[in-house]
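The complex appears here without one of its protein chains, the remainder shown in place.
And then chain A:
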Amino acid sequence: MTANLDSNDTVAAPEEPPIRVMALHALLYCERLFYLEEVEGLYEADERVYAGRRLHEERVPKLDDDSRELRSFEVSSESLGLFGKVDAARIRDGDWVAYEHKKGRCKRVSSSDKTPMAWPSDRLQVAAYAMLLEEQLGQTVTQGRIRYHQDNVTVRVPIDDLIRAEVRAAVEMMRRLRRSGDRPPVSDNEKLCRRCSLRVICLPEEERITVQPEGARDRATLFPSRRDRRTLHVTTVPATVKRSARQLHVETDEGTKKIPMEQVDAVVLYGGAQITSQAIAACVHEKVAVQWVTTGGRVTGMVETPGRVRQRIRQYTALTQSDICLQLARVTVVAKIQFQLQYLLRGTRGNEIARAAAQADIEMIRRAVSRAEKSESLDSLRGEEGIAARHYFSSFNQLLSDRVAASLRMNGRTKHPPRDRLNCLLSYGYSMIFGLVQRTILAIGLEPAFGYFHQPRTTAPPLVMDVMELFRTLLWEMPLVGSLNRGQWDETSDFEIYPGHVWLSDEGRKKAITLFETRLTESYRHPYTDQSLEYGRMVELELRLLEKEWSGSSGAFGQLRIR
């Protein structure tokens, strides 16, 4: 028998590389899922994906007779425009049959008629494998079989002309989507999203909020509200981070601590801390961030893996349009000033003396907010930001309790270098926010050097500077003032005083990192999505919402506020 290959097969243009058969599954599940995975390259495995992979390792059964069998082999076809890995192919009744194994249950005809059926996406997938097989073998494959392991059912799918046409139409559809520069919209079927492995990236509920009236926000978001890994801060010298199989070993004078790599999200190396090349390579492989910070707290760089091109092209396209930049800058500056205003109001509430002392600054900041909301240029936004910051820091001492020593109070905002202890603490904390924002930007695939508000400079990637404005008060000023008021800082042992500048001592640095990291574990109800999530997850959420601003759904970014 010869392969029944029609002459009117779609012929792939040379610039159209073949698509994975698995993508058919994604396509029928949700066009957006297909686009995110196959076009943007945003794969994210969840528990169902891993369970499916395990099935292929454990449960694809061996043959119980001597008939010929091909297992788990790669096939591809230029003319079909597809490639993939066939689970198994066997000769049954003289003909080749393609087998596909599925972890879940089969579809039933109806609730009364329990006759097993294949799910549409599985049916198309097995047909595609059958078509690839027949091209490879030069023989017609007339049947595909799908094994559903959860209810132990095998469904037979006849490979007829109808289904062949369906496969070709699906390939055409995929090619059309691939040529498009825009992400398809979120699916109408919310149930699909709950079981989708890309729910964390796609954030469908956050997108639905923007088209829904107020009050209709009743569904839980699918964004994880807690961090499930830890950050290693290596601050002592000598210290070396090494790798052993899947563990990181941190060697210091006090001994070696072994940490399972699966539990680590980032390794931050301060000053002279060492890391071996093997450890860096393993971190890159396991998507663990590696970042270098000077003893003074300045982030000098980090390991960067190749970015996702489509995401970055969309970012460049959006952020070269001045109206988009202005709108994002306005949102950011208004949010930043609102934080400062709200924090001054909250911090002096019930304290009439402090409120009276801060009142003039509060008024000036309030005016700056309303001017910023109407601002029509980046320059005027910079102006309002500066005015607000000046008044905010001029009243910053009012946030401190009377018990805080004079040496820990602010004498005007100074930076590069900070001239007093409080300025030193502020700057150090901002650097930690910078580091966190930079790591997160790179982890989700955006380009840190392409921003919307800050001037391009080589030493400070603008997008990091832009986005960290949202977090200065929330992630550092608030916990810092709290810790000062609780008397947690020692004016001598926590600082190193030099003429003209102040650094943190080793002890002070550890205290600052602990304070910041502890803040990241506290939870907060996001005013826009209404989700209660850890501050440590907030940065990623805001960045994903920022990306939505230029990916088809705007209005959600920068809505963070304190109450």
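Criterion: a residue touches a chain if its C-beta (ideal position, glycine included) is under 8 Å from a C-beta of that chain, and two chains touch if they have at least 3 such contacts; residues count from 1.
Definition applied: contacts and distances are computed from a predicted model.
From the set "Tripartite tricarboxylate transporter TctA family protein", "AzlD domain-containing protein", "CRISPR-associated endoribonuclease Cas2" or "NADH-quinone oxidoreductase subunit J", the protein name that UniProt assigns to the chain left out of the figure is "CRISPR-associated endoribonuclease Cas2". Although one chain is not drawn, the whole complex shows that of A:193, A:480, A:513 or A:541 it is A:513 that touches it.
Among A:45, A:91, A:109 or A:169, only A:45 touches the chain that is left out of the view. Screening A:228, A:352 or A:379 for touch with the missing chain picks out A:228. Listed here are the chain A residues that touch the chain not shown: 45-48, 50-51, 53-54, 57-58, 220, 222, 224-228, 230-236, 239, 244-247, 250, 252, 257-263, 273, 510, 513-514, 517, 520-521, 536.
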